[in-house]
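One protein chain omitted, others in place.
On to subunit A.
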Amino acid sequence: MFITSEFTTARNLFPYTDIHKWLSYGHDGKHPGCDEYYFGRREFSFTLENDVYLRYKSFKSVSSLEHAIKSCFPYKIDIGAVYSVDPDKRHAYSQTGTNVFTPVERELVFDIDITDYDDVRYCCSGADVCSKCWPLMTVAIKVIHTSLKEDFGFKHILWVFSGRRGVHCWVCDPKARRMTNEQRSAVAEYFRVYKGNENNARKVALMGYSLHPFLARSYVDFLKGFFEGELQANQSIFSTKDKYDKILEMISDEDIQSELREKWEKSANRSSLSEEAISLVRWEQLKNTLQSKKHKAPTLRMCVEEIVFTFTYPRIDLEVSKQMNHLLKAPFCVHPKTGRVCVPIDPNNCDEFDPLAVPTLSQLIEEINSGGSKMDVDDDDDDDDTDTSLLGKSIKFFRSSFLEPLLKSCKEEIESSYKTKIGKSKDSFSW
C-alpha cells in the first residue's frame, strides 16, 4: 500500500485533462451541437484505502473530478457507463416508465488476464508474469486488435496495461459505445474459443470442415508462428512427461495417444538435445502422425489446430465485455500491488512492450525528487518534445495515437448531426 506522500504523487501525476477530454468525446461546450451534460452523466467508482467502495460518482467538470480524487485518496479509479441521468442523482428517477436510470453509452471493453492461462504456462502461475509468458498477452492483442479493425470496422481502440498481469481494451467508436448488451455479448462470444474447466480434457473443439475466416487468419498470421517459435522456446511444452501427457489427452483417439506416448517414453533419456529442441521434434512427430491419421474420426480433423489454439488463442473475460454497467479500471491509475502505472500499449508495436519495464510509482517519485526532466502531465502542449520523463512518452502516445484522431472524428460527428438537425449550411459554425 502507499504512504500518503506517494499517494499525493500518484494523484498529481494522473492526467486529468486528457482523461476528461477523452471521456467527453468532443462535448466540450464549444459547439452548439455539444451536450454540455454528457461528461456529468458518466459513472466513476473509487476504491478507498480500507477497501471502501464508492459507486455512482459523477462530476460536472474536470476540476470537480480532480478535486474529488485529491480529497478522497482513492487507490483505484474505475470508469463506468454514461447514464441517462447523473449517477449522483439516480434516486430521483424511478426504475420503470419513461424516466429511468439506465446506461446509454459505454465503450466496448475487453479484459485479458494471464492467470486465465495458468494451465498452459509453466514459468509462472497466479499473479506473477515474466518475459516467457507475457508474449501470450502480445499475441492476444494482435489477434483481437486485428479482428476489431478488420472484421468489425472499429477505428478508435485503446489498449492499456492493467498494471500487473494483463491488458484492457477500450473500443471507443460511437457505434461501439451505443451497442446493446446483446450485441456486446455477441462480439464476446465471437472471440470465444476456449471452453475449459477441470472437467474436460479437450478444451478447444473446432467444429465443422474448415475454420471460420477469422480463426483461420488468426492461426495463419499469428498463432501458428507463435506456437512453433516463441512459445516452444519459452515453455518447451513437450519436454517432460507431465507436460506432454496433457497435450496427448487432447487427442481423441486412444491408439494415437499410445503410439506417441510410447515413442516419447523411449526417447526420454536417450537424447542429448535441449529441452526446446526435444519439444520441437515431438511436435513435428505429433503433426505427422495426426496428418496421416486424421481421417479416422471427425474429431481428429483439426486436432493440430486445436492444440495450437489451446495454448495461444486469447482468453478474454466474457463477463467484463457483456454488460454496459460493468466498471473497468481507468488508464493511468497506479496498480496498488505492483506500483506500476497502467500505461497504454501500442498495438502496432506490442512486441516491444515489457511489463517489467513499466515505470513504477517509486521510480516516478525519484525522478521528481532528483529534479529530473520536466514533467507536467497536465500540460496541454502537445508539441513539447522536451518532456522525456518516464511517463511523458506514454502520455504523448495516448494523445497522438488515440486521443487526437478520436476527438477529430467525434467533433465531425457532432457537427454533422447538428447540421442534420438544423439543416443549416456548411460554413456557419467552426470550432
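The working rule: contacts are C-beta pairs under 8 Å (C-beta built on N, C-alpha and C of every residue); 3 or more make two chains touch, one makes a residue touch a chain; residues count from 1.
Please note the rule applied: contacts and distances are computed from a predicted model.
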Options "Glutamate decarboxylase", "Trafficking protein particle complex subunit", "Transcription initiation factor IIA subunit 1-like isoform X2" or "DNA primase large subunit C-terminal domain-containing protein": UniProt name of the undisplayed chain: "DNA primase large subunit C-terminal domain-containing protein"
Which residue of A:Leu65, A:Val187, A:Val204 or A:Ile414 touches the chain not shown here: A:Val187
Option from A:Val109, A:Cys133 or A:Leu215 whose C-beta touches the chain left out: A:Leu215
Chain not shown, touching residues in subunit A: 150-154, 175, 179, 182-183, 185-190, 212-215
